[in-house]
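Of the protein chains in this complex, all but one are displayed in their positions.
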Amino acid sequence: MTFFKWSRTFAISRKEFFHIFRDPFTLGMAFVLPLLVVVIFGYAMEFNQNNVEVSFLDLDRSQSSRSLLEKMSSSNYFRLKQVRSPEEGMKSVKSDNSKAFIYVPPNFDKNIRSDVSEKIQVLIDGTDSAAAGVIQRYLIQITNNMSIEVHSNSRVSSTPFVSRYLFNPELNSKWFSIPGIMVVIMAILCTLLTSLTIAREWEKGSMELLLSTPVKPLEIILGKLFPYATLNIISVVTVYILARLWFDLPFRGSHIVFLFACFIFLAGYLALGLAISVILRQQLTAMQAAMIIGLLPTNLLSGFIFPVENMPQGFQWLASIFPVRWFMIVTRDQFLKGSSLVQLSFPIIAMGVASVILVSIAVVKFKGDLD
Amino acid sequence: MSSDANKAVLVSHLLVQFGEFKAVNDISFSVDKGEIFGFLGANGAGKTTSIRVICGLLKPTAGEVSVGGEVFKGNGDNLKKKVGYMSQKFTLYDDLTVAENLEFTASLRKLDQDYFEERKKYLLDFIQFEYSEKSFVRDLSGGIKQQVALVASLLHDPEVIFLDEPTAGVTPVSRALFWSLIQKLADHGKTVFVTSHYMDEVEHCHRIALMRGGEIIALDTPKGLKSSQFPYGIYQLTAKAEDITDIEKALQRSSEVESFQPHGIHYHLAPKKDNSWEKISPLILPRFTAKKIRPSLEDVFIKLVEGKNR
Partner (left out) sequence: MNWKTLRGFIKKEFRQSLRDPVMQRLIFLAPMLQLTVFGFALNNETRDIRMAIFSKPNDTVIQRFQDKALASGWFIKANVSENDPFMSIQSGEAEVAIVIKDKKVEAATLLEPVPIQILISAVNSLRAQAIESYVQAILNDTLTGNNSSQKLIQIETKILYNPRMETSYFLIPALIGIIICLITVLLTSMAFTREREAGTMETILSAPIQKWEIILGKAIPSTLLAAVNSFLTCSAGAVVFGIPFTGSLFLLSLVLATFIFTTVAIGIAISTISQTQQQAMMGSFLFLFPALLLSGLMFPVENMPPFMKVFSEINPMTHFNYIMRNIILKGGDLEFVLIHVGVILGIGIISFYLAFRNFKTTLN
């Protein structure tokens, strides 16, 4: 009976490193892809709605109506475009030429000057519900401010309210998206690379060869995963440097805490890749499964863009299964907030539990396969 | 040229180059109708490349290939019609049944339904196929898969059949069975073009071309090859004592010895001249027991292909 030996694990790792360094494909995936993705999406992801095309029809043509429209266009949120008839306004929304149509009725000026409240009609394209919500909020803000200006309200002016955005005072989209994309890239690399390489080993039969030696399954798993963990850590470091130096992101947390979280996350996701390859064996299906799991839940259920808090309860539970959802919280926190390990204990423990479950599935499945 | 009309395959000055590398370097030969023509050579000698050109799968860099009077044109479709090709991997779809595989091959060849059914029945009888047509290919043994692949390559009744290492990885019994099928095909007037590296089975060929480094280094009947390479026969020597290093060297250097090669537990010695054996036998007989044997193709192969490397 032999026990676990690090020397055998390292022997397998060394072999795996050779594979990686001789395969330009894997190397490219590990180094070039993360850089490319971060740079491209760092620039592309701008969530703030600016210059939304809005058409308007001003039948009043008074000072008040002009001042209102002036306020809208100077806000930078909207780009106004005049139309000649309500029909044309409707048509411009339907044909996606503008996102909203604002109709200022005649007598607008006269009515508000004589303290008669007046309605401005706004038609908003609801097909993109998020954008519609933002447009609506901006419009209400602008008109509210104007109402207050015209007819000053003592209660409102005696209680001025000031909003302060903490951790990202300028609401820089990049501060939000780059840590997110870092997590997504790591998750995808982990599942894709491991599921691929290990499935390849099964297909070629070299896994059977390894198993016929006295090497323990756990040694094989650790030995195989170690190089990919290293590879991933290297790509995390590259992305980190890029984020700090190129995109000027702050890092307010502790590097040790972050690295610790990285390891837990990597363990879970590498195990996920391993589990996929052990269960599906065949390269083709393993890749497809890894692709679908890597692409969709990682992008959509992780809170990367769509906040998990907005999901119905059951789906929040579903999202919680994926360690990536917790790692997303930890990464963003470490970049922007800098909480301590104790404050982050919940997401880290949750991620740890998910990782342990995934590792056990992989090991059990792997062992079961040997019999 | 009336004799050419009888040729099933005619290759002249064929050159295939991949970049700088000459995979096939200026080879010429012809194959008669109804002949079993063997292509022999180590891996990378250019056998598969030559076959692929003759089947219209590869464009030659230079030279001419004609099959049944057709010359390689365009994308080689005119050649493809004349030939059947079975590659080394018995390329059938594992996840389809035998019938479905054959149906697909028939559709590739645009065969009529009736003709296909008739050929299928005929060919399955020919290989004495005793399983259900509905069995999946993945459930068949290697030997049976190989026979079904042969059926697939014969469906369109080609004039020439190319078999690229058809017996790689099947049991000796299946190999023997498969060669009896090849023999039967030749008896039916088909030209069979086969590559192999099993020396024993190549003996069945009518003629053999030996390839090395992209060139044909010998082309003859098995008998002709043996007698031209070993005109004075071969002696099989068995050492009486363990250590024979001294005499081994002496023999290899002797001007009377064509070749002296280890062969399993024995040694094979080929005399150089008619009277060589008489001259050297006093040297040999005290140390070895000797027996004159008929040279095998393996001896020819070793001498021509491996021997020249020295």
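Per-chain residue numbering starts at 1, and chain names A and B are given in the order in which the chains are listed.
Criterion: a contact is a pair of C-beta atoms (placed from the backbone, for glycine too) under 8 Å apart; a residue touches a chain by one contact, two chains touch by 3 or more.
Just so you know, these numbers come straight off a predicted model, no measurement behind them.
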item: Per the touch definition above, residue among A:E16, A:D58, A:D125 or A:E219 touching the missing chain; value: A:D125
item: Among A:K5, A:R61, A:K110 or A:R137, residue touching the chain not depicted; value: A:R137
item: Touching residues on chain A - with respect to the absent chain; value: 25, 29, 37, 40-41, 43-52, 68, 91, 93-96, 112, 115, 117-134, 136-137, 139-141, 143-144, 146-147, 150-151, 153-169, 171-173, 175-177, 188, 192, 196, 200, 280, 283-285, 287-288, 291-292, 295-296, 299-301, 304-307, 309-312, 315, 318-319, 329, 332-333, 336-337, 339, 343
item: Positions on chain B contacted by the hidden chain, ascending; value: 52, 55-59, 75-78, 80-81, 83-85, 87-89, 91-93, 95-96, 100, 103-111, 152-153
